[in-house]
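Can you keep this structure in mind? I'll have questions shortly.
One protein chain omitted, others in place.
So, subunit A:
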Amino acid sequence: MIKVVHYINQFYGGIGGEEKADIRPEVREGVVGPGMALQGALGNDAKIVATIICGDSYFNENLEEATEEILQMVKNYEPDLFIAGPAFNAGRYGVACGTICKAVKEKLNIPVVSGMYPENPGVDMFKKDIYIIETANAATGMRKALPAIAKLGMKLAKGEAIGSPAEEGYIARGVRKNIFREERGSKRAVNMLVAKLKGEPFETEYPMPDFDRVAPNPAVKDLKNAKIALVTSGGIVPKGNPDRIEASSASKYGKYDIEGVMDLTQETYETAHGGYDPVYANQDADRVLPVDVLRELEKEGVIGKLHRYFYTTVGNGTSVANAKKFASTFAQELVADGVQAVILTST
(Lines give C-alpha, C1' and ligand atoms only; values in the text may rest on other atoms or scores of the structure.)
Protein backbone atom coordinates (compact mmCIF):
# COMPACT_ATOMS: atom_id res chain seq x y z
CA MET A 1 0.00 0.00 0.00
CA ILE A 2 1.39 3.38 -1.01
CA LYS A 3 0.92 5.95 1.74
CA VAL A 4 0.13 9.46 0.57
CA VAL A 5 0.12 12.79 2.42
CA HIS A 6 -1.86 15.58 0.77
CA TYR A 7 -1.30 19.33 1.25
CA ILE A 8 -4.11 21.87 0.68
CA ASN A 9 -4.85 25.48 1.68
CA GLN A 10 -7.43 26.85 4.12
CA PHE A 11 -9.99 27.32 1.36
CA TYR A 12 -9.93 23.75 0.04
CA GLY A 13 -9.62 22.56 3.63
CA GLY A 14 -13.04 24.06 4.29
CA ILE A 15 -11.73 26.30 7.05
CA GLY A 16 -12.50 29.61 5.37
CA GLY A 17 -11.62 32.17 2.73
CA GLU A 18 -9.26 35.12 2.91
CA GLU A 19 -10.25 35.91 6.50
CA LYS A 20 -8.69 32.54 7.46
CA ALA A 21 -5.63 32.79 5.21
CA ASP A 22 -3.44 33.39 8.25
CA ILE A 23 -4.04 30.02 9.95
CA ARG A 24 -1.04 27.92 10.91
CA PRO A 25 -0.55 24.42 9.53
CA GLU A 26 -2.72 21.67 10.96
CA VAL A 27 -3.02 18.01 10.16
CA ARG A 28 -6.12 15.85 9.76
CA GLU A 29 -6.27 12.08 9.44
CA GLY A 30 -7.45 10.84 6.04
CA VAL A 31 -8.91 12.89 3.19
CA VAL A 32 -10.23 16.46 3.23
CA GLY A 33 -11.91 18.41 0.39
CA PRO A 34 -10.38 17.59 -3.00
CA GLY A 35 -8.58 14.68 -1.31
CA MET A 36 -11.71 12.61 -1.71
CA ALA A 37 -11.65 12.78 -5.50
CA LEU A 38 -7.87 12.45 -5.45
CA GLN A 39 -8.20 9.22 -3.46
CA GLY A 40 -10.58 7.95 -6.14
CA ALA A 41 -8.09 8.77 -8.86
CA LEU A 42 -5.22 7.11 -6.97
CA GLY A 43 -7.16 3.84 -6.78
CA ASN A 44 -6.90 0.97 -4.34
CA ASP A 45 -3.11 0.67 -4.29
CA ALA A 46 -2.72 3.99 -2.49
CA LYS A 47 -4.22 5.62 0.56
CA ILE A 48 -4.23 9.26 1.62
CA VAL A 49 -3.31 8.80 5.27
CA ALA A 50 -3.27 12.46 6.21
CA THR A 51 -4.08 15.94 4.91
CA ILE A 52 -2.12 19.01 5.95
CA ILE A 53 -3.93 22.33 5.76
CA CYS A 54 -2.26 25.72 5.99
CA GLY A 55 -3.38 29.29 5.33
CA ASP A 56 -1.88 30.79 2.17
CA SER A 57 -0.91 34.07 3.79
CA TYR A 58 0.60 32.34 6.82
CA PHE A 59 2.74 30.16 4.58
CA ASN A 60 3.93 33.01 2.36
CA GLU A 61 4.63 35.40 5.21
CA ASN A 62 6.54 32.74 7.16
CA LEU A 63 8.14 30.63 4.44
CA GLU A 64 10.88 29.04 6.52
CA GLU A 65 8.90 28.47 9.69
CA ALA A 66 5.88 27.05 7.85
CA THR A 67 8.05 24.74 5.77
CA GLU A 68 9.75 23.43 8.90
CA GLU A 69 6.44 22.83 10.70
CA ILE A 70 4.93 21.01 7.74
CA LEU A 71 8.06 18.92 7.15
CA GLN A 72 7.73 17.59 10.69
CA MET A 73 4.07 16.70 10.10
CA VAL A 74 4.90 14.89 6.85
CA LYS A 75 7.78 13.05 8.48
CA ASN A 76 5.52 11.59 11.17
CA TYR A 77 3.52 9.68 8.54
CA GLU A 78 6.52 8.35 6.58
CA PRO A 79 4.58 8.57 3.31
CA ASP A 80 5.69 7.12 -0.04
CA LEU A 81 4.26 10.06 -1.95
CA PHE A 82 3.48 13.72 -1.22
CA ILE A 83 0.90 15.61 -3.27
CA ALA A 84 0.26 19.36 -2.96
CA GLY A 85 -2.70 21.19 -4.46
CA PRO A 86 -3.60 21.53 -7.27
CA ALA A 87 -3.25 25.30 -6.88
CA PHE A 88 -4.54 26.35 -10.34
CA ASN A 89 -3.79 30.09 -10.73
CA ALA A 90 -3.76 30.96 -7.01
CA GLY A 91 -0.38 32.61 -6.56
CA ARG A 92 0.24 32.22 -2.84
CA TYR A 93 -1.15 28.68 -2.88
CA GLY A 94 1.17 27.81 -5.78
CA VAL A 95 4.19 29.22 -3.97
CA ALA A 96 3.22 27.21 -0.88
CA CYS A 97 2.77 23.98 -2.86
CA GLY A 98 6.08 24.45 -4.66
CA THR A 99 8.02 25.37 -1.54
CA ILE A 100 6.75 22.47 0.53
CA CYS A 101 7.12 19.96 -2.33
CA LYS A 102 10.72 20.97 -2.90
CA ALA A 103 11.48 20.65 0.82
CA VAL A 104 9.79 17.24 1.14
CA LYS A 105 11.65 15.98 -1.91
CA GLU A 106 15.05 17.26 -0.85
CA LYS A 107 14.92 16.90 2.94
CA LEU A 108 12.84 13.73 3.28
CA ASN A 109 13.64 12.13 -0.07
CA ILE A 110 9.95 11.43 -0.79
CA PRO A 111 8.57 11.79 -4.34
CA VAL A 112 6.33 14.82 -4.80
CA VAL A 113 3.88 16.15 -7.35
CA SER A 114 1.76 19.28 -7.59
CA GLY A 115 -0.53 20.91 -10.13
CA MET A 116 -0.70 24.54 -11.32
CA TYR A 117 -1.73 26.81 -14.17
CA PRO A 118 1.37 27.83 -16.19
CA GLU A 119 1.11 31.51 -15.16
CA ASN A 120 1.08 30.71 -11.44
CA PRO A 121 4.28 32.27 -10.01
CA GLY A 122 4.94 28.92 -8.30
CA VAL A 123 5.62 27.42 -11.73
CA ASP A 124 8.61 29.55 -12.64
CA MET A 125 9.93 29.21 -9.12
CA PHE A 126 9.76 25.42 -8.87
CA LYS A 127 9.31 23.77 -12.28
CA LYS A 128 12.98 22.81 -12.35
CA ASP A 129 12.79 21.18 -8.93
CA ILE A 130 9.53 19.27 -9.01
CA TYR A 131 6.90 17.76 -11.29
CA ILE A 132 3.99 20.18 -11.71
CA ILE A 133 1.00 18.92 -13.68
CA GLU A 134 -0.35 21.65 -15.96
CA THR A 135 -3.90 22.56 -14.94
CA ALA A 136 -6.61 25.02 -15.95
CA ASN A 137 -6.57 28.44 -14.26
CA ALA A 138 -9.47 27.71 -11.91
CA ALA A 139 -10.96 24.94 -9.82
CA THR A 140 -13.30 24.05 -12.68
CA GLY A 141 -10.25 22.13 -13.96
CA MET A 142 -10.18 19.88 -10.88
CA ARG A 143 -11.74 16.87 -12.59
CA LYS A 144 -9.13 16.86 -15.29
CA ALA A 145 -6.18 17.71 -13.02
CA LEU A 146 -6.60 15.02 -10.37
CA PRO A 147 -6.28 11.92 -12.60
CA ALA A 148 -3.08 13.32 -14.18
CA ILE A 149 -1.64 14.16 -10.75
CA ALA A 150 -2.58 10.73 -9.41
CA LYS A 151 -1.14 8.89 -12.41
CA LEU A 152 2.21 10.68 -12.31
CA GLY A 153 2.33 10.41 -8.52
CA MET A 154 1.81 6.64 -8.60
CA LYS A 155 4.58 6.27 -11.19
CA LEU A 156 6.93 8.30 -9.03
CA ALA A 157 6.03 6.36 -5.89
CA LYS A 158 6.61 3.05 -7.66
CA GLY A 159 9.88 4.26 -9.15
CA GLU A 160 8.66 3.81 -12.71
CA ALA A 161 10.16 5.66 -15.67
CA ILE A 162 8.63 9.09 -16.26
CA GLY A 163 7.81 10.09 -19.83
CA SER A 164 8.13 13.47 -21.51
CA PRO A 165 6.15 16.53 -20.35
CA ALA A 166 3.72 16.08 -23.25
CA GLU A 167 3.13 12.40 -22.43
CA GLU A 168 2.64 12.88 -18.69
CA GLY A 169 1.06 16.34 -18.69
CA TYR A 170 3.61 18.07 -16.47
CA ILE A 171 5.25 21.43 -17.09
CA ALA A 172 8.64 21.08 -18.80
CA ARG A 173 11.45 21.10 -16.27
CA GLY A 174 14.27 21.90 -18.66
CA VAL A 175 15.74 18.40 -18.37
CA ARG A 176 17.28 16.98 -21.54
CA LYS A 177 17.67 13.26 -22.14
CA ASN A 178 19.61 11.49 -24.86
CA ILE A 179 17.38 9.14 -26.81
CA PHE A 180 17.59 7.26 -30.10
CA ARG A 181 15.18 8.29 -32.83
CA GLU A 182 14.20 6.39 -35.93
CA GLU A 183 14.70 9.31 -38.26
CA ARG A 184 17.80 11.46 -38.48
CA GLY A 185 17.76 15.09 -37.35
CA SER A 186 17.74 16.68 -40.80
CA LYS A 187 14.66 14.71 -41.79
CA ARG A 188 12.86 15.57 -38.57
CA ALA A 189 13.67 19.26 -39.02
CA VAL A 190 12.30 19.27 -42.58
CA ASN A 191 9.16 17.44 -41.42
CA MET A 192 8.64 20.06 -38.76
CA LEU A 193 9.10 22.87 -41.28
CA VAL A 194 6.63 21.27 -43.67
CA ALA A 195 4.10 20.90 -40.86
CA LYS A 196 4.63 24.52 -39.90
CA LEU A 197 4.13 25.72 -43.48
CA LYS A 198 0.93 23.73 -43.72
CA GLY A 199 -0.24 25.20 -40.44
CA GLU A 200 -0.27 21.75 -38.81
CA PRO A 201 0.72 21.16 -35.18
CA PHE A 202 4.29 20.11 -34.45
CA GLU A 203 6.42 19.86 -31.35
CA THR A 204 9.81 21.52 -31.29
CA GLU A 205 12.64 19.37 -29.95
CA TYR A 206 14.42 22.33 -28.43
CA PRO A 207 12.20 25.10 -27.13
CA MET A 208 14.04 28.36 -26.59
CA PRO A 209 14.10 29.44 -22.97
CA ASP A 210 12.11 32.57 -22.28
CA PHE A 211 14.29 35.00 -20.33
CA ASP A 212 12.26 38.14 -20.16
CA ARG A 213 14.46 40.29 -17.99
CA VAL A 214 14.69 44.07 -18.00
CA ALA A 215 17.92 45.67 -16.82
CA PRO A 216 17.57 48.14 -13.94
CA ASN A 217 17.41 51.82 -14.83
CA PRO A 218 19.95 54.21 -13.34
CA ALA A 219 19.20 55.51 -9.87
CA VAL A 220 17.29 58.73 -9.23
CA LYS A 221 19.90 61.47 -8.88
CA ASP A 222 17.93 64.29 -7.39
CA LEU A 223 15.10 62.97 -5.25
CA LYS A 224 14.38 66.43 -3.82
CA ASN A 225 13.20 67.56 -7.24
CA ALA A 226 11.86 64.26 -8.56
CA LYS A 227 8.26 63.52 -9.42
CA ILE A 228 7.31 60.13 -7.93
CA ALA A 229 4.26 58.12 -8.97
CA LEU A 230 2.40 55.44 -7.05
CA VAL A 231 1.20 52.25 -8.71
CA THR A 232 -0.38 49.23 -7.05
CA SER A 233 -1.59 45.73 -7.82
CA GLY A 234 -3.41 45.80 -4.49
CA GLY A 235 -6.68 47.07 -5.97
CA ILE A 236 -6.97 50.40 -4.13
CA VAL A 237 -9.78 52.43 -5.72
CA PRO A 238 -12.01 55.37 -4.79
CA LYS A 239 -14.88 54.17 -2.61
CA GLY A 240 -17.50 52.44 -4.72
CA ASN A 241 -14.97 51.26 -7.33
CA PRO A 242 -16.24 53.65 -10.04
CA ASP A 243 -14.64 51.77 -12.95
CA ARG A 244 -15.71 48.40 -11.57
CA ILE A 245 -12.28 46.80 -11.64
CA GLU A 246 -12.88 43.08 -11.19
CA ALA A 247 -12.02 41.39 -7.86
CA SER A 248 -10.07 38.76 -9.77
CA SER A 249 -8.79 38.28 -13.32
CA ALA A 250 -8.84 42.04 -13.85
CA SER A 251 -9.47 43.18 -17.41
CA LYS A 252 -8.66 46.84 -16.71
CA TYR A 253 -6.73 49.27 -14.58
CA GLY A 254 -7.77 52.55 -13.01
CA LYS A 255 -6.13 55.97 -13.08
CA TYR A 256 -7.21 58.26 -10.26
CA ASP A 257 -6.54 61.88 -9.45
CA ILE A 258 -5.15 62.46 -5.95
CA GLU A 259 -4.53 66.19 -6.29
CA GLY A 260 -5.10 67.61 -2.80
CA VAL A 261 -5.69 64.19 -1.23
CA MET A 262 -3.59 64.08 1.94
CA ASP A 263 -4.79 60.81 3.42
CA LEU A 264 -6.78 57.81 2.17
CA THR A 265 -9.63 57.24 4.57
CA GLN A 266 -12.26 54.60 5.19
CA GLU A 267 -14.85 56.98 3.73
CA THR A 268 -13.00 57.74 0.51
CA TYR A 269 -11.00 54.70 -0.60
CA GLU A 270 -11.24 50.91 -0.50
CA THR A 271 -9.81 47.83 -2.16
CA ALA A 272 -11.40 45.98 -5.07
CA HIS A 273 -9.01 43.04 -4.65
CA GLY A 274 -10.66 39.68 -3.96
CA GLY A 275 -7.48 37.78 -3.18
CA TYR A 276 -6.66 38.96 0.31
CA ASP A 277 -8.60 39.86 3.45
CA PRO A 278 -9.84 43.39 2.61
CA VAL A 279 -10.55 44.48 6.20
CA TYR A 280 -7.23 46.29 6.78
CA ALA A 281 -7.09 48.04 3.40
CA ASN A 282 -10.72 49.14 3.70
CA GLN A 283 -10.04 50.63 7.14
CA ASP A 284 -7.04 52.56 5.84
CA ALA A 285 -5.97 52.24 2.21
CA ASP A 286 -2.65 53.94 3.03
CA ARG A 287 -1.65 50.50 4.32
CA VAL A 288 -1.44 49.48 0.65
CA LEU A 289 -0.97 52.78 -1.16
CA PRO A 290 1.08 55.09 1.10
CA VAL A 291 -0.33 58.46 0.01
CA ASP A 292 -0.30 59.92 3.54
CA VAL A 293 3.44 59.54 4.15
CA LEU A 294 4.37 60.58 0.61
CA ARG A 295 2.44 63.82 1.19
CA GLU A 296 4.49 64.35 4.34
CA LEU A 297 7.73 63.63 2.50
CA GLU A 298 6.63 66.05 -0.22
CA LYS A 299 6.04 68.75 2.39
CA GLU A 300 9.36 68.02 4.08
CA GLY A 301 11.10 68.36 0.73
CA VAL A 302 12.44 64.79 0.70
CA ILE A 303 10.78 64.24 -2.68
CA GLY A 304 9.90 66.87 -5.26
CA LYS A 305 6.31 65.94 -5.95
CA LEU A 306 3.88 63.07 -5.68
CA HIS A 307 2.46 62.55 -9.17
CA ARG A 308 -1.11 63.75 -9.54
CA TYR A 309 -2.46 60.33 -10.60
CA PHE A 310 -2.03 56.86 -9.25
CA TYR A 311 -2.55 53.72 -11.30
CA THR A 312 -4.15 50.64 -9.86
CA THR A 313 -5.34 47.19 -10.74
CA VAL A 314 -6.19 43.92 -9.03
CA GLY A 315 -3.34 41.43 -9.14
CA ASN A 316 -5.43 38.37 -8.43
CA GLY A 317 -5.34 35.67 -11.08
CA THR A 318 -4.87 38.50 -13.58
CA SER A 319 -3.19 37.20 -16.72
CA VAL A 320 0.40 38.17 -17.38
CA ALA A 321 -0.68 39.39 -20.82
CA ASN A 322 -3.21 41.82 -19.28
CA ALA A 323 -0.81 43.09 -16.62
CA LYS A 324 1.79 43.68 -19.31
CA LYS A 325 -0.69 45.52 -21.50
CA PHE A 326 -1.92 47.75 -18.64
CA ALA A 327 1.55 48.74 -17.55
CA SER A 328 3.01 49.30 -21.00
CA THR A 329 0.09 51.65 -21.69
CA PHE A 330 0.26 53.70 -18.50
CA ALA A 331 4.08 53.68 -18.41
CA GLN A 332 3.98 55.78 -21.59
CA GLU A 333 1.72 58.27 -19.81
CA LEU A 334 4.10 58.34 -16.84
CA VAL A 335 6.99 59.09 -19.18
CA ALA A 336 5.00 61.80 -20.95
CA ASP A 337 4.07 63.32 -17.57
CA GLY A 338 7.73 63.55 -16.58
CA VAL A 339 7.58 61.00 -13.75
CA GLN A 340 11.12 60.10 -12.67
CA ALA A 341 10.46 57.12 -10.44
CA VAL A 342 7.69 54.74 -9.45
CA ILE A 343 6.83 53.04 -6.17
CA LEU A 344 4.80 49.93 -6.94
CA THR A 345 3.12 48.13 -4.06
CA SER A 346 1.77 44.59 -4.05
CA THR A 347 -0.26 42.64 -1.55
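The rule is short, and it goes like this: a contact is a pair of C-beta atoms (placed from the backbone, for glycine too) under 8 Å apart; a residue touches a chain by one contact, two chains touch by 3 or more; residues count from 1.
In this text, contacts and distances are computed from a predicted model.
Participant: What is the protein name, per UniProt, of the chain that does not appear here: "Amino acid ABC transporter membrane protein 1 (PAAT family)", "Urea transport system ATP-binding protein", "Selenoprotein B, glycine/betaine/sarcosine/D-proline reductase family" or "Pyruvate synthase subunit beta"?
Facilitator: Per the UniProt record, the undisplayed chain of the complex is "Selenoprotein B, glycine/betaine/sarcosine/D-proline reductase family".
Participant: Among A:191, A:225 or A:332, which residue is in contact with the omitted chain in the full complex?
Facilitator: A:332
Participant: In the whole complex, not just what's shown, which of A:121, A:147 or A:274 touches the removed chain?
Facilitator: A:121
Participant: For a quick check of understanding: of A:29, A:45 or A:61, which residue touches the chain that isn't displayed?
Facilitator: Residue touching the absent chain, from the options given: A:61.
Participant: Since one chain isn't shown, list which residues of subunit A touch it in the complete complex.
Facilitator: Residues of subunit A in touch with the missing chain: 18, 21, 57, 60-61, 63, 91-92, 95, 121, 124-125, 212-221, 223, 228, 231, 233-234, 276-281, 283-284, 286-290, 292-294, 296-297, 302-303, 313, 315, 323-324, 326-328, 331-332, 334-335, 339-347.
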